[in-house]
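A single protein chain has been omitted from the complex, and every remaining protein chain is retained in its original position.
When the chains are written out, they are named A, B, C, D and E in that same order, and each has its own residue count from 1.
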Amino acid sequence: MKLPILRVEPADIPDYALVCGDPFRAEKIAGKLEDARELAFAREYRTFVGKYNGARLAVVSHGVGSPGAAVCFEELARAGVRTVIRVGTAGSLTPEYPAGSLIVSTAAVREEGLTKQLVPPGFPAVADSAVTEALYREAVALGGGPVGKGITATFDAFFTGVVDLPHDAYAKAGVLAVEMEIAALYVIASLRGMRAGAIVALDGDADTVDEAYDPHRNIVAEAVEREIEAALRAIASLAAADAAAE
Amino acid sequence: MKLPILRVEPADIPDYALVCGDPFRAEKIAGKLEDARELAFAREYRTFVGKYNGARLAVVSHGVGSPGAAVCFEELARAGVRTVIRVGTAGSLTPEYPAGSLIVSTAAVREEGLTKQLVPPGFPAVADSAVTEALYREAVALGGGPVGKGITATFDAFFTGVVDLPHDAYAKAGVLAVEMEIAALYVIASLRGMRAGAIVALDGDADTVDEAYDPHRNIVAEAVEREIEAALRAIASLAAADAAAE
Amino acid sequence: MKLPILRVEPADIPDYALVCGDPFRAEKIAGKLEDARELAFAREYRTFVGKYNGARLAVVSHGVGSPGAAVCFEELARAGVRTVIRVGTAGSLTPEYPAGSLIVSTAAVREEGLTKQLVPPGFPAVADSAVTEALYREAVALGGGPVGKGITATFDAFFTGVVDLPHDAYAKAGVLAVEMEIAALYVIASLRGMRAGAIVALDGDADTVDEAYDPHRNIVAEAVEREIEAALRAIASLAAADAAAE
Amino acid sequence: MKLPILRVEPADIPDYALVCGDPFRAEKIAGKLEDARELAFAREYRTFVGKYNGARLAVVSHGVGSPGAAVCFEELARAGVRTVIRVGTAGSLTPEYPAGSLIVSTAAVREEGLTKQLVPPGFPAVADSAVTEALYREAVALGGGPVGKGITATFDAFFTGVVDLPHDAYAKAGVLAVEMEIAALYVIASLRGMRAGAIVALDGDADTVDEAYDPHRNIVAEAVEREIEAALRAIASLAAADAAAE
Amino acid sequence: MKLPILRVEPADIPDYALVCGDPFRAEKIAGKLEDARELAFAREYRTFVGKYNGARLAVVSHGVGSPGAAVCFEELARAGVRTVIRVGTAGSLTPEYPAGSLIVSTAAVREEGLTKQLVPPGFPAVADSAVTEALYREAVALGGGPVGKGITATFDAFFTGVVDLPHDAYAKAGVLAVEMEIAALYVIASLRGMRAGAIVALDGDADTVDEAYDPHRNIVAEAVEREIEAALRAIASLAAADAAAE
Partner (left out) sequence: MKLPILRVEPADIPDYALVCGDPFRAEKIAGKLEDARELAFAREYRTFVGKYNGARLAVVSHGVGSPGAAVCFEELARAGVRTVIRVGTAGSLTPEYPAGSLIVSTAAVREEGLTKQLVPPGFPAVADSAVTEALYREAVALGGGPVGKGITATFDAFFTGVVDLPHDAYAKAGVLAVEMEIAALYVIASLRGMRAGAIVALDGDADTVDEAYDPHRNIVAEAVEREIEAALRAIASLAAADAAAE
């Protein structure tokens, strides 16, 4: 039976998955695979499979925000995926890493509502260290811009309302970047026995979103290219290591 | 300048909007309009404009979950939309309204994280009564199945984790249905000066989602058809009343 | 058996009730009824019955604050009341509606403790739209001062302590007025199957209460007269519509 | 200028006050004073002054529930009251103290919303020990039934909704009784520099309120008589000690 | 069987205990007893027994912080201790009581995590009034510096992070001092049927801890001497009163 939301057969999904928010970015990433094939495009969830450096993987879009992305992550887990890497964009919380930098997320602040409905509030949203190390190593090896490694924050609100978001407190606590889905990925991965990691390209200062947000600049586009490359290489390297370990 | 996420020119967006989660459902709804035209398909946000019974409106998909849908609602507000109606599917909390029923949502339980980052927790997520009355009147007039009117609940989690969701408490409190975006719509509409309403087609019992969820059944498809019809007629009737009032 | 707190026989209570905080205001309101009769004056709960424009109704005082008022609303529900309208005074949160204005409350911010012990925190405190429309129509028809319609906030604290009340955030979110019982009324009405609405006369700026609060000014007294008149007419009109619908 | 809600001149209020919920009970208590005089009956707030065993005191009713009672306590503080004792009724949490027992409250569980808007949640609602000791000594000396001393709990909800009240947890933690205003009294007394204490007559099991609540039984009435007597004597004894200390 | 953490035989523990944070201070206090004997020094828990003015008591160190101190208090309760007094140091929240003053704690703000895992958040952390009165009387009788009586606050954080501690709000609410274990003592005493009290020597302004904290000044050392003397005398006096009452 097909997965009810992704509309793909579980058996068609490999053990490794690369996920991103945008269905059209998923298509671009799939363009880098050998034998790429689109399995479904249902709601915002677009699923491709193919090979990269010998590793079979799925490329799947999860849409914007943790609740919708969670549906994707849960169905991937049910389909048997064991390793997931998210690539995405994020706002910067520190001048040390300006737009165009890459950040490998070691753990995520849970400033979203989805994970509160899955686990008690004290539970850590934490990446798998082997995935993190592979992502960081590949991103650094690629060069082309600053690469950081550290804690990122996942929020639900992109535009602000009448209450302040605690960006300052998190910046003071050393959090590097703000985005909208990583905490969901890490908590679901912990619950369902998957290894997860994430790398984000910074598209500007997290606190100027309301005014002059432009995620379509050149420097951001290039960083996105680099993170995709790093993520694909990380999956290939993890798959090779897994195969060697068997 | 184009809206940064929807990628449409604000000036191209009419005062009325019909929103739904699924970009492919948006396409089907647009098929019911005269002079329908697709403006953009960016991420999960697909935007059409056209006319229905003399009223110009946009049909826009907002994706799954409140944080992603909020981006859509906020940009529609910035584009000048003054009346928004959401059509969608929801799980039933009461045997009185089984799968295939329609529910017009008068207000929404805020069991999601997005609105907590916009307004303090006590703020009510409430529909506009004129929109609600128009939706209810049109849905009842269409016939074809039960139509309820009352409070619905918006949750972030679709699949459950290790903590229980308070479905039972809300069912005892008279909440009729559970879905994932209405609270975001109502709170943002209050903040940005829009009138909002929502109608949902019930696709089964809210508590059996994890086991045998199938939103693709015939009875649900027919209810979705009816709610789309009711929503389009409601918009036409509200637009006519607004025009008469000027 | 008499209701344990109100000390009246349930059978003596009609389907419609007008409630206000002050037992002496209840007496004045009862003076506007035909065949008015005082049933009880127990604690702060004073109960009258009578007729207005053909409709039989009770006029009952509920005292100051949600916990005490809740006792009144719950016993009225047990006595079979199906429609309740509260008239009261409130502090203004916006210069658009100064002292002497009337506000019809469509929904209430739950900044009080009582409803947290009845329903989970996300539950909306929302008026019945038919009652709201009747109140608004009658208040506008009466003229004599500005009439607003929108969200009001219910707080527990009248005088402030050492923590700030979030009046500013709610004002920015478009909340029109602050008082002490409407959220309790709306939540209990939802739980017990009653229709409820509320209209309040503004008696000054919500944030100057600690300094120069004077709810006994002329302009306020006149607004209270108008809201009582509007509420009585709304009940008569709702009762007539209900009778016609049977 | 008169106190805005109690409608009495501050100068007419003595340093000692006995407060109770019910304006008609206040009248009965005033009947036990020499030179009793009614100053005002505004809303649920009825104010008497008189003398008992040489001590001048006010007897004031505060109505049902913490938010309304807080208005009374705050205005008494502004009028210069330095010592307040509350007499009231409460539900029992332990078979050790059945209906008809008296409990002197040493501190109160803050299960109400009012004090959360005055002080941070960790602040203790605690009686003055001299007042507590005087109340306990006088109540024991009067005889006629069991007298306990310990922690009581203040709740906002009298009738229950769809969420459970944590009566069991508090009973296990040794809390003796449940009522609706003491936490407000103790916190406000701490903030405004008053000494406060409270004694309650148990009127039945706290958990049978919804079914067969009857606070009008003989055994309860007798306990109320005893607590009033004990409270008056405690005030007289405290006033005598204060006078001696000057 | 020995207590698992304190590593002493329950039978060796008398009914009265004096507790302090520091195992080396416990040793100094034991030096003031007749027939002092060290029973154990396990982790930070050092236990002595001896006599003071005819009363047999234990002197036990509980370490820094509520969670660790709670282990000590719980095992003392299991060993049969019925009366516990804590002596310690605290930061001042008011210029009225500068460094070198003594404060007898009547109740404690629960700004620590330990008691939240024992009792619901509204539960008051309150001293026994007989213990409090004995401590206050003895401290005042000793002279040598200011002695206050009132509410103290128990926090978990000694050094601050990126969020502000609500010292100001508590200072405005009249809280006199800040330390790290009293709330744990009072809540556990309530749960386990012990009488508890506490006296603290102020070692400086609570808000300068991060900069120039020096708890080793002369004026503080003298105040600590006085509070130990007062606590020992209070225990002796309570024990004498208990013996007389039997």
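The working rule: a residue touches a chain if its C-beta (ideal position, glycine included) is under 8 Å from a C-beta of that chain, and two chains touch if they have at least 3 such contacts.
If you're wondering where the values come from, they're calculated on a predicted model, not measured in any experiment.
Put simply, the missing chain touches A, B, D, E once the whole complex is considered.
From the set E:Glu34, E:Glu96 or E:Asp156, the residue in touch with the chain omitted from the display is E:Asp156, counting the whole complex. Only one residue in the set A:Arg46, A:Arg82, A:Arg110 or A:Arg226 touches the chain that does not appear here, and it is A:Arg110. Which of D:Ala127, D:Ala173, D:Val187 or D:Ala206 touches the hidden chain is settled by the complete complex: it is D:Ala173.
Only one residue in the set E:Leu39, E:Leu102, E:Val147 or E:Leu191 touches the chain that does not appear here, and it is E:Leu191.
The chain not displayed touches chain B at residues 161-163.
Where chain D meets the chain that is not shown, the touching residues are 169-170, 172-173. Contact between chain A and the unshown chain involves residues 106-111, 119-126, 129, 132-133, 151, 153, 166, 169-170, 173-175, 183, 190-191, 193.
Everything that follows uses one rule, which is that only the chains that are shown with their structure count from here on.
Shared contacts of chain A and chain C, meaning chains that touch the two of them, come down to B, E.
The chains that touch both chain C and chain D are B, E. Relative orientation of chain C with respect to chain E corresponds to a rotation of 120°, obtained by superposing CA atoms and rounded to a multiple of 5.
Shared numbers divided by all numbers used gives the overlap of an interface; between chain A and chain B this overlap exceeds half, so the copies present the same residues.
One inter-chain figure worth recording: chain D and chain E are separated by 31 Å, centre to centre, where each centre is the mean of the chain's CA atoms. Within chain C, the positions touching two or more other chains are listed as 111, 119-120, 161-163, 169-170, 173, 191.
Judged by the touch criterion defined above, the protein chains form a pattern that is neither an open path, a ring nor a star, and not fully connected either.
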